[in-house]
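With one protein chain removed, the remaining protein chains of the complex are shown where they sit.
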Amino acid sequence: MLQGRSKFLTFMLFAGFIFLYVPMILLIIYSFNYSKLVPVWGGWSTRWYKELFESPEVWEAVSLSLQIAFINATFATVLGTLAGLAMVRFGRFRGRTIFGGMLVAPLVMPEVITGLSLLVFFISLKELIGWPAERGFTTITIAHITFSLAYVAVIIQARLTGIGETLEEAASDLGAKPFKVMKAITLPRLAPGMLSGWLLAFTLSLDDLVIASFVTGPGANTLPILIFSRIRLGLRPDINALATIIIIFVAVLVSLAAYLMFRQQKREIMDHKMAQSIKS
Amino acid sequence: MTSKAAQDKNRLPHPLKALNFLSGMQSRWKTFVIATPFAWLLIFFLAPFFIVAKISLAELTISSPPFSDMIEWVDGTIISVRLVFDNFIYIFDDPLYARTYVNSLKIAFISTLLALLIGYPIAYGIVRSGPVAKQLLLFAIILPFWTSFLLRVYAWMGLLADQGTVNNLLISLGLIETPIRMLYTEFAVYVGIVYTYLPFMILPLYANMEKLDGTLNEAAADLGSGPINTFFKITLPLTMPGVIAGALLVFIPATGEYVIPDLLGGGNVQMIGRQLYNEFARNIDWPVASAVAIVLLLLLVLPMAIYQHYQGKAAERS
Partner (left out) sequence: MVDQEDHPEDYGKIEGGPSGDRQPLLRIQNVTKAFDEFVAVDNVELDIYEGELFCLLGGSGCGKTTLLRMLAGFETPTSGKILIDGKDMSGVPPYERPTNMMFQNYALFPHMNVAKNIAFGLEQDGLPRSEIKERTNDILRLVELQGYENRRPQQLSGGQRQRVALARALVKEPKILLLDEPLGALDKKLREQTQFELMNIQDKVGVTFVVVTHDQEEAMILSTRISVMDRGRLVQTGSPTEIYEFPKSRMVANFIGSANIFEGSVIGELEHGFKIETIIGEFTLKNTPITIRNKAIFIGIRPEKIFLSKEPDLAPGSNNAEGTIYDIGYLGNTSRYKIRLEQDLIIDVTAPNQTRPQNKTHEFMWDDKVYINWEPSSAMVFYE
């Protein structure tokens, strides 16, 4: 293990974190600005929050985005977990290379390409079988599942390689059939990975603008689409307020999840240490 | 004789038989696990690309959908298959597209380099911190990645605007008298890309550096190598896989970036992702949009293949 930072590294860490956090902190501060012109300070106020809460458009967008994110996260977690298992636990199978490729590609594929291709796909499909009749909720959800599952698969693959296969082997040696092994051993051990996968898929969906813009139809505005349409024209104090709520909400949620995972990890380490001390 | 032996074999409860049964069970389960996500990706990821490829070879028509069919049906038989390369010829003929492609690659490349220069020491600094500090710092890097991409870009609009925070600060410090134009310039696009993609650079670097064997640095020092020489001779070469993974994770999506050039570049910075979106949304020229996408994809196939190659190698090693 490497230890010890030089002054240069400490400085870079410090500067790096200022770079990362100051813009967001300023964004939050200016959400409490009375002035209609965002950068001109006009005293503290919460008027933009009030305005925000009174806008039905915003509430509709939030509700749509949350619904899509929830369904997306659930489906993506199931499919991504299966994909991760297939990649790590089943050795070679026909089409593994293509499969692996399709699992990595969405992570790096420019969003405009994914968005455009899904759009023309949905249109062609409608020509062919008459479904989906209208673009919006369903098409956005399908598009989100498609790229989210790749992210979940990455997390699951990492976790699976980390935990090894001995326990599964022990279970099947003791007579458990493959499905039972999966239920009793693999899934419980994968649970933390699946939880992070779910959370990631959820936030990815909440965050996506480009792909949703391509595959959405008239009237179906997700939150990012709404925000984007407003900020294209310049700074808007109500968006600062909305941003503040989103940032704080996500930060609290993610910190909590991270804290729980960190505690779990720490407990494992402590257990290990205790076992060591008893042995010696 | 042979058949009798075979019969005997069949009668015996040979241990291999039991395994056969097991593999039968396993294979049905296995098929399900593999086939479900495989089918999803084939339908919703791979198939759409073929359709895009097909449309890129079609003609613009005034209909719904606004593109011609490649295959025309007359009297129940295929009479003509029409491939139209006009869209590609159009893209290559128009200097605007060529310039936009080159500009996208240039911006993505420079942003990647900047992100590497900033991200590398940060990742290295985190790796060399104590165990608790390491966890916290890593978390602090990941946290912005979870919050909205769009809002992180928006934050820079407020910073870089003519009446934005940076200009206000510089003016109040007396360093400048009139605001510097930063928003809606290429500079703003660089800042935006580096800012939003920095975690993608740091995380693979961190993952790679975390596995570095510290005794190698000690060995180098023991053999007479000073810290700077050790960095260039030992640490940097050994972290190259992380550098490549991080660089590609920034470079590839940055090349096709749409939101950042649109919000921070305004109309002044031409990038291909924005061009593609405009082609599709404003001009409703889907064949050309598809051709633009196909050319972009071809440009990025090599970096993506390299990335996958490294991912595969990393997976094998672990």
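In this document, chain identifiers A and B correspond to the written order of the chains, with residue numbering beginning at 1 in each.
Just so it is clear, contacts are C-beta pairs under 8 Å (C-beta built on N, C-alpha and C of every residue); 3 or more make two chains touch, one makes a residue touch a chain.
Please read these numbers as outputs of a predicted model, since none were measured by experiment.
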Partner chains on view for the chain not depicted: B
Sole contact to the chain not displayed, among B:234, B:269, B:291 or B:304: B:234
Residue of B:110, B:140 or B:216 touching the missing chain in the full complex: B:216
Hidden partner chain, residues of chain B it touches: 213, 215-216, 218-226, 229, 233-234, 237-238
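Keep this in mind: only the chains that are shown with their structure count from here on.
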Centre distance in Å when chain A and chain B are each reduced to the mean of their C-alpha atoms: 16
Interface residues, chain A side, partner chain B - complex: 1-6, 8-10, 12-13, 16-17, 19-21, 23-24, 26-27, 30, 37-40, 79-80, 82-83, 85-86, 90, 93, 95, 98-113, 116-121, 123-124, 127, 142-143, 145-146, 149, 153, 157, 161, 177-179, 182, 200, 203, 206-207, 209-210, 213-214, 224, 227-228, 231-232, 234-235, 239-240, 243, 246-247, 250-251, 254-255, 258, 262
Partner chain A, residues of chain B touching it in the complex: 25-26, 29-30, 32-34, 36-38, 40-42, 44-49, 51-52, 55, 65, 118-119, 121-122, 124-130, 135, 137, 139-144, 146-152, 154-159, 161, 163-165, 168, 195, 198, 209, 212, 214, 217, 227, 248-249, 252-253, 255-259, 262-263, 273, 276-277, 280, 286, 289-290, 293, 296-297, 300, 304, 307-308, 311-312, 315, 318
